[in-house]
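All protein chains but one are shown in place.
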Amino acid sequence: MSIWEYANPKKFMQTSAWLLPWAVGLTVLCLGIGLIWGFFFTPDDYKQGATVKIIYIHVPAAMMAINVWVMMLVTSLIWIVRRHHVSALAAKAAAPIGLTFTLIALVTGAFWGQPMWGTWWAWDPRLTSFLVLCLFYLGYIALWQAVENPDTAADLTGVLCVVGSVFAMLSRYAVNFWNQGLHQGASLSMDAKENVSDVFWLPLLICIAGFVLLFIALVLMRTRTEIRTRRAQALMARERLA
Amino acid sequence: MMPDLGKYAFAVLASYGATVVLLAALVALSFWQRARAKRLLDEVEARAGKTDG
Amino acid sequence: MIALLIRDLRLAFRTGGGFGLGLAFFLLVAVLVPLGVGPEGGTLGKIAPGILWVGALLACLLSLDRIFALDFEDGSLDLLATSPLPMEGAVAVKSLAHWLVTGLPLTLAAPALGILLNLPPAGYGWLVLSLALGTPALSVIGTFGAALTVGLKRGGLLLSLLVLPLYVPTLIFGAEVVKRGAAGMEVATPLALLAAITAGAAGLLPFASAAAIRVNLR
Amino acid sequence: MIALLIRDLRLAFRTGGGFGLGLAFFLLVAVLVPLGVGPEGGTLGKIAPGILWVGALLACLLSLDRIFALDFEDGSLDLLATSPLPMEGAVAVKSLAHWLVTGLPLTLAAPALGILLNLPPAGYGWLVLSLALGTPALSVIGTFGAALTVGLKRGGLLLSLLVLPLYVPTLIFGAEVVKRGAAGMEVATPLALLAAITAGAAGLLPFASAAAIRVNLR
Amino acid sequence: MEMVVTDLAVARGGLVVLEGVGFTLRPGQALVLRGPNGIGKTTLLRTLAGLQPPVAGRASVPAESLAYSSHADGLKATLTAAENLVFWASVYGTGTVEAALAGMNLLSLRDRRAANLSAGQKRRLGLARLLVTGRPIWVLDEPTVSLDTASVALFAGVVRAHLAAGGAALIATHIDLGLDEAEILDLSPFRAAPGAFAHGPDRGFAEAFG
Partner (left out) sequence: MEMVVTDLAVARGGLVVLEGVGFTLRPGQALVLRGPNGIGKTTLLRTLAGLQPPVAGRASVPAESLAYSSHADGLKATLTAAENLVFWASVYGTGTVEAALAGMNLLSLRDRRAANLSAGQKRRLGLARLLVTGRPIWVLDEPTVSLDTASVALFAGVVRAHLAAGGAALIATHIDLGLDEAEILDLSPFRAAPGAFAHGPDRGFAEAFG
């Protein structure tokens, strides 16, 4: 049995029905442990004080905001190359989740920036590229909603996603070139200890896992919704004909 | 129980609050859409079942 | 292909949507911003490179929906799609026509508007060069956005939303060239990147645009 | 008349051209300007009132051609003109619908964009107030421009060219209110003038617009 | 409720195309306008509908009594068939649209967006609008374009019912509608002579140059 079996809507509905409760359970578990640990049982940072607690939301949300777009790129490509409907619908289902994560990263960043940098917003490269990412999500969602025929919409948004990815990377580079920023460097790099100390490290990892699981749970559920809607549309079309 | 957040209470609580609001909105939207899709599909399938078995 | 180019240019002139109007809009932005911002020369001079580039970008943007919309509405696009012209070629020609009608005159007129905005003297050459290198990318990317939204009957706004994030790198490098040029710094890197974007976009995007149009005509 | 208002609002939502997109464009201007101008907070804060007003104006402008163009193309405008609705009323309703779909959401969203542009805190209240008073004038004046150009088949640019000079006073007073407000100066005079422009435009221009439409349908 | 047209001259693009047109349209009467392409049927109908002024002569149309239907249908692609009609019904202050939908055989399409109708279905919807205007005098420009034979017959029935109810109809068409009771007015004799220019909209100009 090939992996493409799961691209069959029926198979997908079966598998996801089985998978979804597990994903939800694990999400609640991880997010619960991670956030409670982080919020209540970690010390303040010597430099940043209590604001360091924001890291447990900010960093996972920021990472996922990017990863969701990558996932949409992959599923879009699968749709363009192999034309599996579920793949296109999964991309459609993921976009609002990605947008929400982007907004969370932006908002928590803004609340963090106020005490740390003395401003809600600065045209820092990383912040700017997130704003651009937010625009990409908005445009992508708007295009899905603008096109009536679902296959046409899938094709157009697929092309937009591929082209958009290239330009998103370009803007990231451009923005770096344009302004040296205030923002923290990557802290989860090879040598973790250099950036974030041990006490913050483990709860952060758990929170990241929690956000990944949250995404999986939501995307499964939303893809199921999209499949149902699509099937209802198909049946209604058939009804009209009869 | 509540950790002392000091002068950063607003920033931290607002961040957590905003996150909860945004996630709750997304989850609510997802459930609402799910309910709507289910209702629609059930209706349509009931009708389809009647007309052509 | 040449026939299509000539037709598009002729249509642009006949409908009065040609040179004059793209320019006029650019001019109006250059006039409105000082009106809104206030007349101090120092501030204006500092923001001039950015505003001129943003103005050029918006002038481009406003005329994008006409690249395909009119042809779609009156059925010519269907007929073009069934004609011996390859769709990729037709799309590329339409980008070119759009640039000739919008980007080129903007480039030529930019120095005059630089004066309105107190652009420092060292910046003029770079302004023209950067617009000459960058506006073709604006036309090509805009054509892609227009291809995605053709037939969607919703005016320019969805198109703007889709296209503007794609314009970000061009805008940044373009404005950066002028800013650095005006300040006497070296400009080779942003200039090279600007040229690379234009070349890449012109080489690859017509294929994506043609695909989008075919999908939209289905 | 209410039927027309409901229809126009419904069309705006259905075609997706409603709240979301007008706003999106405003947001894009607020994003692009810093990208072009550069990231220093001080400069940005100084030009923020002007840029926000210019952005609102352009967002309005972009959607103007849809006020009548679609109705003209599909023949509804002919049918409306022969219907029992007085043309003046229809025009006024269309301005109102345009404002509800464009001006109102812009006004409500403006403070968020003020943050992006480092608007000084004292300016926020005045920004909202001036937009609330000024954007209706933008819609009414824009409707007049759209009425003049309906049926001329030349996209938004001619329209922009006609309308922008008419927008100048509104822009100047609006931006002035915010600038003075942000600097803690008194704002009564520009505010009163802004209100006067809106009241005058809303009271008189629909007659001119209706006349223009009747001529254009001939 | 009589429409009286006397010695009317109409112009298109600054050029008089028809002159001396005269007829009377009484309640219960249908008048079919005929004439080769380009003679000026559309121009004449637009003038009668009040969209453009006549060059000479008079058209006395009772106030608030005329419903015009042009080459285009005036449908909103994103509204459903029923929503399109409801809008016109409330503009004209008439009540329900059910009768109109039933009359043009559109009941099964009522919740379909206008964009998703075929050419003929759109046309049927455009014609259904006439039924919700409640106006007695119909002025129709090639109403049966794109309609199949069955729909043309349906439309003829609708017009007949309108006439029976005391309405009147002025119809420009090239094809046979199967309305045998209709009178036919051929416009060819009214084609404006080139000299008609001298009385046309540019008369002042003509005189100015002798």
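The first chain written gets the first letter, and so on, giving A, B, C, D and E; residue counts start at 1 in each chain.
By definition in this document, a contact is a pair of C-beta atoms (placed from the backbone, for glycine too) under 8 Å apart; a residue touches a chain by one contact, two chains touch by 3 or more.
The structure presented is a predicted model; accordingly, all values stated were derived computationally and were not measured.
**Q** Out of A:Gly34, A:Pro150 or A:Gly164, which is the one that touches the chain we can't see?
**A** A:Pro150
**Q** For chain E, which residues reach the chain that was dropped from this view?
**A** Within chain E, the residues touching the omitted chain are 12-13, 35-38, 40, 42, 71, 116-121, 123-124, 142, 145-151, 174-175.
**Q** Which positions on chain C touch the chain that was left off?
**A** Per the touch rule, chain C residues meeting the hidden chain are 2-4, 7, 10-11, 14-15, 73-76, 78-85, 217-218.
**Q** Identify the residues of chain A touching the omitted chain, counting contacts across the whole complex.
**A** Touch set of chain A with respect to the missing chain: 8-10, 12-13, 84-86, 148-151, 227, 230-231, 233-234, 237-242.
We adopt the following convention: only the chains that are shown with their structure count from here on.
**Q** Can you figure out the chain closest to the middle, judged by Cα centres?
**A** D
**Q** Would you identify the chain whose Cα-based centre sits farthest away from the centre of chain E?
**A** A
**Q** Rounded to the nearest whole Å, what is the centre-to-centre distance of chain A and chain B, using the mean of the C-alpha atoms as each centre?
**A** 16
**Q** Cα centroid separation between chain D and chain E, in whole Å?
**A** 37
**Q** Would you pick out the residues of chain A that each touch at least 2 other chains?
**A** As it turns out, chain A has residues touching two or more other chains at 132, 135, 138, 142, 146, 175, 178.
**Q** What parts of chain D, by residue number, touch at least two of the other chains?
**A** 15-16, 21, 24, 28, 31, 35, 38, 73
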